[in-house]
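Note that one protein chain of the assembly has been removed; the remaining protein chains are unaltered in position.
Which chain is which? They are A and B, in the order written, and residues in each are numbered from 1.
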Amino acid sequence: MELLAKIFAMAIAAIFVQNFVLMRFLGLCPYIGVSKKIDSALGMGMAVIFVMTMASTFTWLIQTYLLVPLKIEFLQTIAFILTIASLVQLVEMIIQKTAPALYKALGVFLPLITTNCAVLGVAILNINEEYTFIFAILNGLFAGLGFTLVLILMAGIRERLERAELPRTMRGMPIAMIVAGCMALAFLGFSGLKF
Amino acid sequence: MKYYLRLGFVLLVITVVASGILAYINGFTEPIIKENQRKAKEEARMEVLPEAASFDSISFLNEEVVYAGKNNEGQLAGYTFVASLYGYSSDVKTMIGVTPDFKVNKIKIIEQTETPGLGANCTKPEFQSQFEGKNETVMLVDKDGGEIVSITGATITTRTIANSIRIGLKFLKEIEVQSEPEEIHREEVTE
Partner (left out) sequence: MSVIKEFTKGIVKENPVFVMALGLCPVLAVSSSVENAIGMGAAATFVLVFSNIFISLIKGFIPSKIRIPSYIVVIASFVTIVDMVMEAYVPALHKNLGLFIPLIVVNCIILGRAEAFAGKNNLIRSIFDGIGMGLGFTLALIVIASIREVLGAGQFLGFNVLPVTFKPMLVAILAPGAFLVMGLLMGLMNLKKK
């Protein structure tokens, strides 16, 4: 029971209170870049959830069973980014072979994920926060969910913005930033939430 | 096949060279980093308990060593410990200096990432100085019936700090009151 409560608290923290995009400023490039349509936002979101969970799993194992025993923690950044890059590549190949339909939906987003700082960010955070294996995986999953949530919300707003009458100078990026600011204001209301 | 072996080889060479360079640099930055961390803690201890000339570890609290400080004559000058609790958005860690009669001598916030402009104001000296001379019973926020005046708009942060200190003081009293008679006894035997 206590474990469940802990998992619940972690989910709330990762999705709302410490939302990766709005509160931690991680993964902003895809947040601004792939949020013009709800469909593509959903595709990107799914791909990110998948890769973040996988990345959390493998980087935790590499840190605990390779870097720490060999006392080469200083290679963390290189090891993690290479793990993520190969993981993305592997996932791309596997999906392409086994699920062509899924590949069609996610394919274009996968290469972009390597340079999504939310993925490397969650991997490093898991280590810094000294999470156990299970919690590291869950943190990856929840952080991905939080990312997808705000990405889809943003896409919904931007689909409407396309039709709004805006001053020419504010169209596109500038207004996207202002919208993000308003969303961050709303998410600020979650901070301090504790269970 | 041969082509792919070459690719792998080139990548391997790059990685090995990079690791070698990093290992070399790590070799001389690591001791400096360790020394910095040790020094920072030592300085914080000296700051909250300036009367002490030497420190002996007596216990552990929040995975940090609890120290008993002795002055130049070898008498007990007080204790230091690290109080730590989760505040509004982060763990707030405070170094506490305690007098031998279990009153707070001085505190120093050593780690926090609370909201800038609100909770983060806990690092200001005006806030930290109000803890001086207070004991466990009044170590509560004014709203909870204690004597600690909270920062405007950041009661949670203030409460966290007060509570973490109270827990620490209680812990310190327990271990010290228990061990004291033993010490007196031991001294009697040796004399």
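Quick notes on this structure:
Quick note on the criterion: contacts are C-beta pairs under 8 Å (C-beta built on N, C-alpha and C of every residue); 3 or more make two chains touch, one makes a residue touch a chain.
Since the model is a prediction, treat every value here as computed from it, not as a measurement.
Among A:75, A:106 or A:143, only A:75 touches the chain that is left out of the view.
Residue in contact with the omitted chain (choice from A:9, A:42, A:102 or A:117): A:117. From the options A:5, A:66, A:164 or A:185, the residue with contact to the chain not on display is A:185.
Mapped onto chain B, the footprint of the missing chain covers residues 6-7, 10-11, 14-15, 18, 21-22, 25-26, 29-30, 32-33, 36-37, 40, 115-118. Interface residues of chain A facing the missing partner chain: 22-29, 32, 74-78, 81-82, 85, 114-117, 119-121, 124-125, 128, 167-170, 173-178, 180-182, 184-185, 187-188.
In the analysis below, only the chains that are shown with their structure count from here on.
Centre-to-centre spacing of chain A and chain B amounts to 33 Å, using the average Cα coordinate of each chain. Contact residues of chain B toward chain A in the complex are 15, 18-19, 22-23, 26, 30, 86, 88-89, 115, 156.
Residues 17-18, 72, 74-75, 78, 82, 191-192, 194 of chain A touch chain B in their complex.
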